[in-house]
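One protein chain omitted, others in place.
As written, the chains take the letters A and B, and residue 1 is the first residue of each chain.
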Amino acid sequence: MNLVQISLATGFLLILLGLYGALTNRDILRMIVSFTIADTGVNVVLVAVGYLPGREAPILDTIPVAEAASRITDPVPQALVLTAIVIGLGVTALMLAYAYRLFRARGSLDISEFTELKW
Amino acid sequence: MVSPLLILVAGLGAAFLLGLLRDTSERVAFYVTVAALGFMSFVALSWTVSLALGQVQPVDIYTADARPPFAINLRMGLPEATLASVVALIGLLSAVFMRRDLMRLGRQSMAVLLVLIMALSGLIMTRDLFNLFVFIELIVIASAGLVLLSQDTRALGAGFKYLIVSQVISILLLIGVIFTYHANGSLNIDDIAATPMGFTGASLAMFLVLIALVLELKPFPANGWALDIYESAHPGFSALFSAASGTATLFAVLKLFEASGPDWAPLATGIGLVTFVGANVLALAQDHGRRLLGYSSVGQIGLVLMVVGYGADWGVGLYYVAGGLLISHAIAKAGLFWLSGMVKARQLTDWAALRQNPVLVVAFATFIAMLSGLPPFPAFYAKWTLVHAMAEYADYPLMAIFLIAALIEAAVLFRWFGMAIKREATLPLAYNLSHETVVLIAMTAGWVLSFVWGPLSGFDNLVTVVPFLFALLFLPLDILPARIKNVIAIAGLVVWYVTSTGGLDPLRMIFLTIMVLGGALLLLASFHAKGRRMGFYTPAMLMFAGMALLVTSTTSFQFFAAWEFLTVGSYFLILRGANSEPHALSYITFSLGGAFALLAGFAIAAEGHYTFYLEDLSEVAPELAPYVFVLLAAGFLTKTATMGLHIWLPGAHAEAETDVSPMVSGILLKAGLFGLFVLVMEMGRQELYGVDLTVVLVWLGAISAFIGAVLAAFQEDAKRLLAYSSISQMGYALFGLALMNHLGWLLAMMFAINHFVYKSMLFLAVGGVKERTHTKLMYKMGGLITLMPYSFVSVLVGIIAMSGVPPLSGFGGRWIFYNAIMTTDLRLPMILIFMAGPVGFLYLFRLIHTIFLGQPKDELRKVKEAPFWILLPQMIFVAFLIAFAALPGMILQRVDGYIGTLFGDRPLVWTGRIIDSQYGTWNPVAIWGVIIAVFVTVLLLLVWMNHNAQRVKQFNIVFSAERPFKPQTTHFAWNFFAPYRKAMGFLEMPVSTSFWTGVSNALHGTAEFARKFYTGNGQTYAVQLLLFVIAVYLISMGASS
Partner (left out) sequence: MNFTTRKAIPLVLLLLLGSVFYALFAGYTPDETLNRSASYYASQTVQDTGAQNVVTAIIVTYRGLDTLGEVTVLFLTAAIVGLVLAHSKAPKGRSGSGFLPSGELLTTGTRMLVPVILLFGAYVFLNGHLTPGGGFQGGAIVASAMLLMLLSDSAERFSHRLISRIESSAGLTYVILGLLGMLFAGGFLDNRILPLGSFGSILSAGAIPLIYALIGLKVGAEFSSILTSLEATEDSQ
């Protein structure tokens, strides 16, 4: 297994673990934490896809511009992952705020107690 | 033109600007918000108009001065501009609608709203896959924020469920996006290579992207979270969530399906169809208004998704059909959610509060018509095109499922409408001028949209059809007194008749006369109504417009559109009756079911041609023709209420208002008969699996004639009796038509005319009696002959005509009938229909005997004669019947000649006033002479025999024994034909009623079962979502391998 495969596998595993946690824990806070784990997994997969074996970070301070195309890794996933991280953070903050509000409304953080809307 | 980017910039800039305002200046913040939304709408609309007029070309907008795929680019073409306008306008109107709650929560909530609309516009315009993801996340977060506008604390739970599900979706989407990038070396949507479904590498990534986007459309059954939002959120936000978000997301899905190539189209078709069916079945079980709207949204979006998949190779046609559906849905759904904000209580029946404001009822009806695909709204054209395309590709099962689901949807919506019209609300309307304005703007937009969509269809623009406009004219005129409107209506019908008679063959001429001139005649009875009679004339004129258009139609499109017009018009009319809610619902369900059968029949016959002339029915490919025949016949037989498809009729006709009953019975049934005429004339005999279909029709006609008569004889309710009698009479006409010979057709024609005359007369007479006695139950009447002599005469003449005894025109009908059946070799149905004659006597005798003869009831001793205006048309009919009986040649000879040209024979010989056939001679004038002589003789005999008879008072008899427990059971008129009932009562067994009840129960049962999956637990919803993804994955893997 090379580096890319290891990180891809780790990413996927984190996603699955996170989702498992989110789908089996009834506690809302645990669900949120699980989702952040899954998000991390996604981010790992994102950067792993951009990696080209044996290349350097796409910063042209030591790399001459002319050689850039043959020496740097793919910069796009690195740009994307930043956006993904920030968005994940935003959603997490929002879920936490919701959790707080839900707790204040019901005094409980058990997801199965918020089922008055159905059918 | 200003740059479309300004739509995004304005939204974002205004959102940031709000932060600079003081916390206390909510009012200013609100104006800034509205101004920004207004500006966004203006930019989008100006692009729409310019693009539509061809003044500008579609543009690609590059950011950062680099070509795609290296920088993000946006596109502004006609579809983008149109949908961005829809989104921005709905945003603007919703902002106005939510004003109070936005001000309550402050400027932050307004910023969230602005960002939502900005993100939706971005989602529509962007051509970059990752940018799409960013906009989707913005939409998710903004939606989760706006859910908080609701004062309903349950919304909190709903918002959290939404966030959970969105997390799962965004994980799938991101994985899909990054692997798609890896495969294509580009994030631009236009660079996505068309990958076949094979599920390795690139295609698996594509699958994840597509499924994640489809999940955003809330597909059935992975949509519990969305429904909770619809139910609990602020109605202004629900309007946005359904109309704006749904529209934008669907367009994003469309973009990706276009890019990913036709191999993926079945995915959209399949999920769309399942969603459309599932959501509508579940909607059946809903009694909560907003949740029903949620299901309806899901279903409609599913429908558009199906079109996206199915029409993947239609090119511009796809945009026309999908766009029409999508925009109609957006307008109607936004309008309905806004309306729901004005209805305080949440049950469907609480929508009855709308009746306080008739304009809102019109808006409600408009939205429902838009959703159910009725003309002249865009969804109607879409439905037409879609079904024709399905027929072209011979996807019959798909077509059947689609039409059944569409029927269920219509039933759901009309059930709701019926409740709103007939039930009582628990809480009054939460009236608010700005809310009403918003709703009315949506309604106007719906009409404008239809006006724009019509000419694009390549067919007639149905909004501008004159009879339809005439019907609409009565909406503003509704403030006038009923009598003035009645004069206008009658004048309109007469003028239309005079101007449209040219060029019609005698057959169509007769139907036109019955439908239009007959309608004018019957409207005389409506002069009896007092006050304004709101909501009567528009539906009535809509029905007549439909019939006028039906008879003059030449293409299948015109025919079908007219059919839907008359169906809808008559539905509204029938719904006006006092206890008619369930009957009107079963009427519209059966009628639309029949209409869909027609649509399917026409579509199959057309074989891919979207314009199809009715006369080409004779040239349908022989392998398709029998099926076309069956479908069309089924559609028409629903309208003529042939046994088995009849269960809607008795209630609908009996519960209608006094002057409506004759219209829907005497006139409306003829529409079905006209259709059958056209059908057998053009298609002739057809065989399916060796069975001659016309023989099947003969049997159906005979059975209807016989059982209809038997059932009529057992009714206690006079109007129900007449209603069953119509089933029987239409059976005769069907029988005659299906004989497929000259005399049979002449017979059918005779019945068409006669049935119109005497059924209108009898319904009016019985209606007149009901006006005075306030009951329709015959055992509560009796002895009215002296009190209501004119009504008596009219019933007497009516039943003489109907029973076919000389001298009235019914006899002519019988005479031709006997001649006709002598020429056929179908002995068994002949015997059956022959027996129907005497049974007919039974119920007619009951009608006149129990109402007008016998002992008068105490409480009815002082009733007056029926009102003048109800009597007047009856007297005209009496005069007509007598004249028609003496001079049948007036009309019949021409028809006979015309039918002769079709069959090339002349079984009847007309010499002067005498008619000869192979079996005998009919001399109407001589018959009159004989009858008068016999009558006078018998009369004189009676007078002589009774010269010393003694008058006794009514109660000059001896009572004995106890007081009966149930007085009516001792009345002779109660269970009048008890002995016959013993013998033939088994025919009363509600076989077809139980069948249809069973169908309905099965559907409801399915819905009740399926909704158990909606547990309300957000975690379960997330599991269901994953289950859905995996299931779709496995199914499509199976399909693609």
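What we mean here is this: a residue touches a chain if its C-beta (ideal position, glycine included) is under 8 Å from a C-beta of that chain, and two chains touch if they have at least 3 such contacts.
Remember, predicted model here, so these are calculated numbers, not experimental data.
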item: Residue of B:His182, B:Arg423 or B:Arg483 touching the missing chain in the full complex; value: B:His182
item: Residue of B:Asp65, B:Glu623 or B:Asp825 in touch with the missing chain, whole complex considered; value: B:Asp65
item: Option touching the unshown chain, where B:Ala15, B:Ala239 or B:Ile927 are the choices; value: B:Ala15
item: Contact set of chain B toward the excluded chain (per top definition); value: 3, 5, 9, 12-13, 15-20, 23, 61-66, 69-72, 105-106, 108-109, 111-112, 115, 118-119, 122, 126, 128, 130-131, 134-135, 137-138, 141-142, 144-145, 148, 175, 179, 181-182, 185-187, 199-201, 204-205, 208, 1023, 1026-1027, 1029-1030, 1033-1034
item: Touch list for chain A against the chain that is not drawn; value: 4-5, 8-9, 12, 15-16, 19-20, 23-24, 49, 51-53, 57-61, 65, 68-70, 72, 74-76, 78-80, 82-83, 85-87, 89-91, 93-94, 96-98, 100-101, 104-105
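Rule of thumb we're sticking to: only the chains that are shown with their structure count from here on.
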item: Euclidean distance of C-alpha centroids - chain A vs chain B, Å; value: 50
item: Touch list for chain B against partner chain A, complex; value: 130, 134, 137, 140-141, 144-145, 153-154, 156-161, 163-164, 166-168, 170-171, 174-175, 177-179, 181-182, 187, 224, 227-228, 231-232, 285-286, 291, 1011, 1014-1019, 1022-1023, 1026
item: Contact set on chain A toward chain B in their complex; value: 15, 19, 22-23, 26, 28, 31, 35, 38-39, 42, 45-46, 49, 76-77, 80, 83-84, 87, 90-91, 94-95, 98-99, 101-102, 105, 111-112, 114-119
